[in-house]
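This is the structure I want to talk about, given as structure tokens.
Yeah, one chain of the complex is gone here, protein chain that is, but the others are all in their spots.
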Amino acid sequence: MVKALERAGFNVVHMCNLIPVSMTVGANRIVPTISIPYPLGDPNTPKEEQWKLRYHRVGVALDAIATDVTEQTVFKVRI
Amino acid sequence: MKLKIGNIPVKDVVLGSQDGFENGVLTINKQAAIDYLMELDDHITSLDIVIAHPGDDTRIVPVIETIEPRYRVDGRTLFPGVTDEVVPAGDGELKALKGCCVTVVGGTWGSFGDGVIDMGGEGAKHTYWSKLINICLVGETDEEFERYEQQKCNHALRWAGHRLAEYLGKIAKGVAAESFEEFEFEPVADRAKKNNGLPNVALVMQPQSQMEALGYNDLWYGWDMNKYLPTFVSPTEVLDGAMISGSFMPASSKWSTYEMQNFPTIKELFEEDGKSLNFVGVIMSMLNVALDQKERAAIMVRSMALNLGVDYAIVTEEGYGNPDADYVRCQVILEDAGIPVVGISNECTGRDGFSQPLVTLDSKMNALVSSGNVSELSDLPACATVIGCLEAMNRDGMSGSWGYDEILGKSARDDGSIIMEDNNWFCGDHISGFSVKTMREF
Partner (left out) sequence: MKKVICYVNQFFGGIGGEDKADQEPYIVEGVVGPTMAINAALKDAEVTHTVVCGDNFMGSNTEEALSRIMGFLEDKEMDLFIAGPAFQAGRYGVACGNVCKAVKEKFGVPVLTSMNGENPGADMFKKDVIIFKGGTGAVKMRQDVKVLTKFANKLLAGEPNLGCEAEGYFERGCRHEVFLEDIRENTAAYRGVQMLKKKMAGEPYQTELIIPEKDLVPIAPAIDLKDAVIALVTTSGCVPVENPDRIQSASATRWGRYSIKDMDRLEAGVFKTIHAGYDPAAGNADPNVLVPLDAVRAYEKEGKFKRLHDYFYTTVGTGTTEAEATRMAEEMIPYLQEDGVNAIILGST
């Protein structure tokens, strides 16, 4: 899916937990999420923590769209 | 540790007025067995025992579990931490009723991990179970909290199955075994390869543990393997009931408890032990979903392998899809540590055969055994007898079957014929090692 969309000319940022899978399927811009069942907010943490994490990682994804890369790149996240 | 398994071939299983074992025929007093099982778990609302023989025109669905009936000569429980207290497993003597299995069947309700067994016809080639006498334990429960859930723990029925396996084993306790298998696992530190110059080989097992919620995963001495880290274990513990199967994972990729009790890859490694290799045991890992969990498990497997002096390894996973990431990572980290690997698993190449076979790929994996393709379609005629409930395939989200498809229709058709993916054969890809399937380029 990533490749089909990028091949059509879209700038695709892939947000996922399993970076090796993302690398294998050929995503070029990758932002890690925290898990499979809850990619962007751990239900065992308070709502504010979940929001902070989600807001941060979506921000990284937006910045990734605006960043030129020369190879498959995993963008660093802080929280 | 030394495990001796006395094999008692079972020629037939019949239902009768009194339990007994004579001339290879196991007789079960059905009502007594049912009363015993219902007494132990008041969540069971009804039970039946039905015998299905190889070659019968019978379809069994939804199959939840298969277990080999056995008796432990020293009186310890068959499945520590499951059927009774947590006690050591892996040494001592067992009697095993060969040629049959307890098959746990949902009377009405199925779930994601449940599968299909065909005893005869074309469908019989798809599972090992079709070659055994299936002692089907068909039941209903009052587990209302999961009645309409796609993922079910199926606790009451699964535990009843393990108890029945133990109950049936006891019927044969006085019967002399016809042959013996001995699995002697010498302490690793006492048998360095300098003694015989043979390379040290470990088996890395990756049992299913993906559900964060407890009650769905494989158990190790009764412990949910989602909350577990890789451990060095004796292969005889695996063969002796230390581990039981769970309820999560598309059926064809599962290892049932019967497969753990008879794990073919462990048996083949014992065959070679002292001849071409030193079998230095099992590194029992798991298959959690998050990347850091996968990485941590791979690191711990690597450390154990290095510190045990493992020279070569076989890695095998109970699953496909997300678990492939663990399967691949574990092989790569071992290869990088100088420990060459053979991997054993199935593939998912899609109905057209053109999809990527594993979800991650790495060219360092250069020795792989493929035990089947979860996405092949099976289209089979009706069977004269159905044990369980065919409609579960349409209704309950069983993996590899469906209630609606604009081209293929529903999986269980009104005339009793079925169409489904390989995914839905119970343990059909027999990753444990029973599989006689492979993959080929077409």
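A and B label the chains in the order they appear, each numbered from 1.
Quick note on the criterion: a residue touches a chain if its C-beta (ideal position, glycine included) is under 8 Å from a C-beta of that chain, and two chains touch if they have at least 3 such contacts.
Fair warning: this is a prediction, and the values are worked out from it, not measured in the lab.
Residue B:344 is the one among B:135, B:244, B:286 or B:344 that touches the chain not shown.
Shown as candidates are B:62, B:281 or B:400; the residue that touches the absent chain is B:400.
Mapped onto subunit A, the interface with the missing chain covers residues 1-18, 21-22, 24, 26-29, 33, 36-43, 50-51, 54-55, 57-59, 61-62, 65-72. Although one chain is not displayed, subunit B still touches it through residues 112, 125, 150-151, 199, 201, 210-213, 250, 264-265, 267-269, 271-272, 276-277, 289, 311-312, 314, 316, 321-322, 340, 342, 344, 347-358, 361-363, 365-376, 397, 399-400, 402, 404-405, 421-423, 430-442.
Methods note: only the chains that are shown with their structure count from here on.
If you average the CA atoms of subunit A and of subunit B, the two centres end up 36 Å from each other. Only residues 212, 289-291, 294, 322, 325, 328-329, 356, 359-361 of subunit B touch subunit A when the two sit together in their complex. Those residues of subunit A lying in contact with subunit B across their complex are 17-21, 23-25, 32, 34-37.
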